[in-house]
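A quick write-up on the structure given underneath.
A protein chain is absent from this complex, but the other protein chains hold their places.
What follows is chain A.
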Amino acid sequence: MKPIVALGTSFLDWLEAVGRAGIFLVQSIFRVPVRLNEAINLLIKQLYSVGVLSLVIIVVSGAFIGMVLALQGYSILAKFGSEEAVGQLLALALLRELGPVVTALLFAGRAGSSLTAEIGLMKATEQLSSFEMMGVDPLRRVIAPRFIAGVICLPLLSIIFSATGIMGGLVVSVSWLGVHDGAFWSLMQQSVYFDTDIMNGFIKAVCFSVVVTWIAVYQGYECVPTSEGIGKATTRTVVLGSLAILALDFVLTAAMFGDF
């Protein structure tokens, strides 16, 4: 009986945690700012911290992934005499899959872990309690700006990632491997559709942004306020965030492109 009881208890605990996290998400989104200019200032600060400071890793990773894709794609396509289609391959792979997914994974590692650690440390140093004691809701002052900034930044970073990836692939395939640049761009233009490819990739990035940022701020807010607790919460953000991205990607891909 004991294993069954333990399983049931674990499931109930998990269900309770999911419920708590759901309430937390709703409360974070619908907390109304008291002063608009203060809310904008807080948001700008977080947009810089979450978005601008993530630019370097996104641009560098995007460029390298684009270059590797071009090399790999060229070596296979050349066997069939279709090396000009490398642009098409690059664009579709980046816009539909790699752009949103890799950006979200990098975002979970860079910005997500940073959000969790920052909020966790604020909890450990009683700054969150301090807000509450002053009659200031920490969800409105601390959590909401970070959550909204994450949701805005990730889709934009995903677009930048895909753009730099294509530029990286262009350099390798056109300048290095000798693919005709006209063919590179025209085949890409012919095969990429705004509605199905660009928009679906963007919707994926928006979904990932909500999930990753939600996990990051929730883990920080609910962590045990000790150095060990913050460390574990930061790890959970990266692990749970990455798994959630990959699982959600499968579901979204099946829904968007699974109509064979």
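The definition used in the following text is that a contact is a pair of C-beta atoms (placed from the backbone, for glycine too) under 8 Å apart; a residue touches a chain by one contact, two chains touch by 3 or more; residues count from 1.
Criterion: contacts and distances are computed from a predicted model.
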### Protein name as given in UniProt for the chain not displayed, "Hydantoinase B/oxoprolinase family protein", "ABC transporter ATP-binding protein", "2-oxoisovalerate dehydrogenase subunit alpha" or "PDGLE domain-containing protein"
"ABC transporter ATP-binding protein"
### Query
Of the listed residues A:10, A:75 or A:125, which contacts the missing chain in the full complex?
A:125
### Query
Among the options A:97, A:137 or A:181, which residue touches the chain absent from this view?
A:137
### Message
By the contact criterion defined above, which parts of chain A meet the unshown chain? Give residue numbers in ascending order.
### Response
34, 38, 122, 125-127, 129-130, 132-137
